[in-house]
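As you look at this complex, bear in mind that one protein chain is not there, while each of the others sits in place.
Order of writing sets the chain letters: A and B. Residues in each chain are counted from 1.
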Amino acid sequence: MVGLSLGEQHFIQGGIAQDLRCDGRKRLAYRPISVETGVIPQANGSARVRMGATDVIASVKAELGKPSLLQPNKGKVSIYIDCSSTAEPAFEGRGGDELSAELSTALQRCLLGGKSGAGAGIDLSSLVVIDGKICWDLYIDGLVVFSDGNLLDALGAAIKAALSNTGIPRVHVAAGASSDEKPEIDVSDEEFLQFDTSAVPVIITLTKVGKHYIVDATSEEESQMSSAVSISVNRQRCICGITKRGGAGLDPSIILDMISVAQHVSEQLINKLDSEIASAEAGDDDES
Amino acid sequence: MEEEKEPAMVTPGEVLGTVSEFKPGKGTYVAPHNDTVFASLTGYRRNISPAIDSSDQRPIVEVTGHKAHGPVPQPGSIVIARVTKVMARSASAHIVCVGTKSVREIFNGIIRQQDVRATEIDKVDMHLSFRPGDIVRALVVSLGDARAYFLSTAKNELGVVSAESTAGATMVPVSWTEMQCPLTGQIEQRKVAKMAS
Partner (left out) sequence: MAGKGGANPATYSPSPTIQKKKAPLFKEDWVRPDGRGFHQCRPAFFRTGAVNAASGSAYAEFGNTKVIVSVFGPRESKKAMMYSDTGRLNCNVSFTTFATPVRGQGSDHKEYTAMLHKALEGAIILESFPKTTVDVFALVLESSGSDLPVVISCASLALADAGIMMYDLVASVSVSCVSKNLVIDPIFEEENYQDGSLMITCMPSRYEITQLTVTGEWSTPKINEGMQLCLDACAKLAKIMRSCLKEAASDSKE
């Protein structure tokens, strides 16, 4: 929790109204973003994203599993976020559970698309090894290392970066196995398949403070919000998911306005992220 | 003021008028962004004409709930409470009535030593002021802490209104510090409320 005096509150609100925020940014400007990939060697893919002081890590682990009966030709993806008590004492014990659950559902909603799989950032059918028998289960875990606002956007970016870093081992299916038996498979140690992450959307949270809304709010600014709308947008400028936080009501026209702003901002963010990811990947390769 | 017709039934969120027309009363609220008066309860809408001498000549619009939620103690409300535990520095009580209404769910209150009476507050002996089971009339001084509301009996008309003697009879007040058992004649000490006769 951020405790602010009345003066500080007015200062933040006034700054936002005048399009000059406490750290000198404009309303629609991001803090510097830095991306590191391959930070966790045990995972199939991982990334650490820092936005200002906000610091998050995402890891992707792939395990072989059985597809669900309802959707035999699709793999499964689950997203879980952990809010560590190292980030904030309030997260200790069960304190972070509520936030964890909120972030996890928001990310699932924003990245995994509808029930039929349309609009998903990850092509689930590419995870299938044998129809109805074997598929890859992707476990995406996020960790909040330090929280200074705008966690959802940072986590979204970290997951996107981690997925670009992910290599799924190639699986050879032994030929000639009859359909009833458990097929023999051979997981390769050398050959890895990369994900196509161009369809993974980015999440843009517009935080409404007073009459205006801002992107990439710090936790001080978030404490002044009346409501926030997180919109995930992909490269085609399509909306892939929306969640709203904060109880205050919003006029529908404002929401539509926010959507168009988010679409506009997304383009810059996607380009920025892609170049950061590319340079992180390049740096990664040099080291190894 | 024209004669009120059959009072109209309204539900939360229905528009009652604008701020320039009406003064918001009970069961209503004003939305700051467009100065509209809305209903916040289900009930009958009533327009009350303002007092002749008041400077504000807008009629007051209020919604009298057909069914209000149970009463909630607030600072300044007079409550009836049953004493549950008497300690050296304070007494705990269950608030059973707020104003004239009985509560649906019990609220906890606490009477601290300094809030028992108005004078000589440092010489108060809690055990000579209340006993468990006494019915007390008290004033809510503040919302208190997370556990209980802070109650005060530091007024003549506040204090024990009904108490049972050790013999089991309802005692009769004899002075502002004493009550007497009608069966045994035994006198017990209490912070007695002065009842309006």
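Assume contacts are C-beta pairs under 8 Å (C-beta built on N, C-alpha and C of every residue); 3 or more make two chains touch, one makes a residue touch a chain.
Small disclaimer: the values here were computed from a predicted structure and weren't measured.
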Candidate in contact with the missing chain, chosen from B:72, B:87 or B:195: B:72
Which of A:34, A:105, A:125 or A:279 contacts the chain that the document leaves out: A:105
Contact partner of the left-out chain, one of B:42, B:84, B:162 or B:189: B:42
Interface with the undisplayed chain - residues on chain B: 9, 11-15, 27, 29, 31, 38, 40-43, 65-70, 72, 74, 104-108, 143, 145-147, 149
Touching residues on chain A - with respect to the absent chain: 70, 98, 101-102, 105, 109-110, 112-116, 118-119, 227, 229, 234, 237-252, 255-256, 259-260, 263
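Convention: only the chains that are shown with their structure count from here on.
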Gap in Å, rounded to a whole number, between the CA centres of chain B and chain A: 52
